[in-house]
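Data first, discussion second: the structure below is written as structure tokens.
Partial complex: the chains shown occupy the same locations as in the complete assembly.
Chain lettering (A and B) follows the sequence in which the chains are written, and residue indices restart at 1 in each chain.
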Amino acid sequence: MSESNSNMQTVNVAVIGASGYTGLELIRFLLIHPKYRIVALTADSHAGKKIGDVFQHLNSYNLPSLIKVEDVDFSKIDAVFCCVPNGTSQNIISNIPDNIKVCDLSADFRFDDIKLYEKTYNQKHLAHNLQEKSVYGLTEINRDKIKKTRLVACPGCYPTSALLPLLPLIKKDIIKIENIIIDSKSGISGAGRTQRDSLLFTEVSDGFSAYGLINHRHRPEIESQLKKYSNNDVLISFTPHLLPIKRGILSTIYINTDEKHDITDIKDCLKESYEEEIFVSIKKDNLIPSTHDVRGSNFCHIGIFHDDRSKQIIIISVLDNLVKGASGQAIQNMNVMLGIDEKEGLTQGVIFP
Amino acid sequence: MSESNSNMQTVNVAVIGASGYTGLELIRFLLIHPKYRIVALTADSHAGKKIGDVFQHLNSYNLPSLIKVEDVDFSKIDAVFCCVPNGTSQNIISNIPDNIKVCDLSADFRFDDIKLYEKTYNQKHLAHNLQEKSVYGLTEINRDKIKKTRLVACPGCYPTSALLPLLPLIKKDIIKIENIIIDSKSGISGAGRTQRDSLLFTEVSDGFSAYGLINHRHRPEIESQLKKYSNNDVLISFTPHLLPIKRGILSTIYINTDEKHDITDIKDCLKESYEEEIFVSIKKDNLIPSTHDVRGSNFCHIGIFHDDRSKQIIIISVLDNLVKGASGQAIQNMNVMLGIDEKEGLTQGVIFP
């Protein structure tokens, strides 16, 4: 971590929407980040309470009390993580002074195409000018742009798991863009802290199902990013499933090469793309990624397999939906925006077992 | 259940290999079957013990003590369920008198092509003549043949989940046989009662991974059945994954229609194929199958979905790997072989929650 600027002053951070899973996960990482100090935490429904009283796992820490978002004094803040729902996020960020770096974990600034956003999320977009300045925060892909922006739209969890393996291949134009199938499985925390029968322990545990077939909101997000680097529209088939686990996404991705390329090209392309990366690793041949291997960490593991007979190529990527799929990547992006060593504060190890 | 022959004498049943999960599951169903009586249970490693002492959930039942397979007196037995490992099964069944109906739950008699069996399971097949007489026990597909045979090879759990939706479509020749992708997820009981680090609770729970990519043994089983009804070889892509649940398989199957057929043909074909069936049901439009809905039962639920844009068709099938995927289907087959009402003894409801 010697690369970072150790003379740098402490960064004062606000977490907007601290009582959801991504807000809580940000706090876990920020608490041990040597450069950041949490100075404001908002949660409208719990305003006035100590966060350690609402979430007892935080009761040993000296943290600011929960307040309403309108009570945040932004004059004392250097960086904001915004963890509120889609739609709400735009409104809040529109009111944050320009000098403050913002990392938004909602979908509000993930779409260059505002109409596609509005159709996908079924609501108006009211901050077009902010959208134009925002950068899609897939750190490994957009690092240079992230360095120069003040607003990062942190990618969705499924899109992160799909785009990290697919984008380098699409960029290099070595796979067919037809028949890309993404069969994804996510832990329940991906559904957020929502009270629904279908998320109760009694109805989740010891079972498994698909959901949101054909039209899950993350499909247009994935397609619009793939399209950026392809000459054509890329239509994927995306099927999410709900795993009876707390954390973790595994995406099994089925692709075909074009006639001029083969499995070796695929492997070489991904290995080259990520050989310098600390958080993304391409597994050795025949090693199969598991969500167990990345649980609680900012790592993404990618395995590449090939069926000699059917010529099918199968890529499996795993990550922790709350870390590389949300709060970890958010900190990684903020580190980049602020010129801090990218891995600072993200060194907490994988929780195994 | 009025259809069955109520004057029929009680069928004396032996379960060979009673201490594995499929053996135990057979006992659960046989105990309430009005026509069957368990007269012999074998488990070499526990021979001499009461089964209720080894498995305390059975301690309230009056069951025969566990014996070695060589100590079974077949002269008193009408029907045998064989739940021993692949390879062992052939030897045992070769020594069972011809007049006894046998349902084998191993892979030993699932392959018409003996060479393919030997390659897949990496061992010799020593009972060719039995293989020729055996019927592949996908009850809904092969009911007429099962009625006339004395040896049924019960299908594998994954193959059952894949073939029930695929075979009618292949038979009717309305889907492309290229690019069939079967992304399957199975509960851990599918791995059997095996002592391995990777099956320990501590290493399974709260995580998810694929395994056996490209060359899982159930792939040739699925392909050889599909080939029977197609004019060509059918090469599938089959990726199994391990779910942190006890029971349940969900297969997400990606197929394409040929130019002359569309989603309506797919739906009509499957609805017609199974409209008279009690254990297989095609879900109404937009209802998504869940393993929760079949847990502990002999049901298989199938949902059919269609992506207008990419033309991809997605079929999801769910079943309980220990019931319709093993012991339940075994009883269903034995009922058919013996002329008993097919659903007799299989009426235990879904365990929800």
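Here is the rule we use: a residue touches a chain if its C-beta (ideal position, glycine included) is under 8 Å from a C-beta of that chain, and two chains touch if they have at least 3 such contacts.
This is a predicted model, so every value here is computed, not measured.
Trainee: Could you work out how many identical chains the complete complex has, if 2 are displayed?
Mentor: Whole-complex copy count for this file comes out at 4.
Quick note on the criterion: only the chains that are shown with their structure count from here on.
Trainee: Could you grab the centroid distance between chain A and chain B? Build each centroid from C-alpha atoms only and quote it in angstrom.
Mentor: Whole-Å distance between the two chain centres: 40.
Trainee: For the complex, give me every residue of chain A touching chain B.
Mentor: Of all residues in chain A, those touching chain B are 179, 181, 183, 185, 187, 202-203, 205-211, 213-214, 235-237, 239, 241, 243-248, 250, 252, 254, 288-292, 295, 305-310, 312, 314, 316, 318, 353.
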